[in-house]
Structures are given as structure tokens and as C-alpha cells.
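The complex appears here without one of its protein chains, the remainder shown in place.
Let's turn to subunit A:
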Amino acid sequence: MNAPDRYERFVVPEGTKKVSYERDTKIVNAGSFTIEREDHTIGNILRMQLHRDPNVLFAGYKLPHPLQYKIIVRVHTANQSTPTQAYTQAINDLDKELENLKQAFEDEKNRYEERPKQGY
């Protein structure tokens, strides 16, 4: 009856920004990124990648409500960095990791398929 449409889970409504950054009003170098139409898949890998950065003092994400299709990633950095820098770097690193993984899979598949032909 009043259930939200299923596509609302992954289609960003028109006029809404996918990612918005809001600086913390009290703490320097802290703020939260609100990411629309994403969930634990993105939230958790981002958080863990941010933890690898020693300039990041705090990184966490939350899914505020199961019917609000957004996540909030909160980042606090040391003053050598900024949350936006750390965030961008985390995405770059994850992207490169996946690029690498894809290549690794292709190579591994070739190796796997070559194996029986060699004949022990």
C-alpha cells in the first residue's frame, strides 16, 4: 500500500546530490559525508580503508534507518590531512585495489586453464 518503490533503494532522486560533505561545527578537520543510495557495501570498505590511513583519527559509518537509503561516513583527521583528502585517497586506493584484483583474476584464470595442458 504505502511501501516505497523498490527502485528508490538505488536510484538517486533528481535534484539530490550523491555525496555531500558537511564540516563539523566544533572539531577542526572533522566532518561527515552523506552518501545517498548506498549501504554497507560501500560504507564498510570505505571505513576500513580510511582506518589504514594514519592521518585518520576516526572513521565510522552508519545506516541511519533501513528505509532511509543513505549512509553517513564520519571522518576526523590529524591536521596533516583533511577529511576530504582522506576520503578521496581512500576511494582511489580501493579503486586501484580492485583494478589490481581484476587483473589478478584474469591472470589466475589463464594459469588455471593452462594447467591441465601441461601434463604432469
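Everything below uses one rule, namely that contacts are C-beta pairs under 8 Å (C-beta built on N, C-alpha and C of every residue); 3 or more make two chains touch, one makes a residue touch a chain; residues count from 1.
By definition in this document, contacts and distances are computed from a predicted model.
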Name per UniProt, for the chain absent here [options: "DNA repair protein RAD51 homolog 3", "Protein CBG10476", "DNA-directed RNA polymerase RpoA/D/Rpb3-type domain-containing protein" or "Small ribosomal subunit protein mS29"]: "DNA-directed RNA polymerase RpoA/D/Rpb3-type domain-containing protein"
Absent-chain interface as seen on subunit A, which is shown: 6-7, 9-11, 17-21, 23, 28-29, 31, 33, 35, 38, 40-42, 44-49, 51-55, 77-89, 91-102, 104-106, 108-109, 111-112
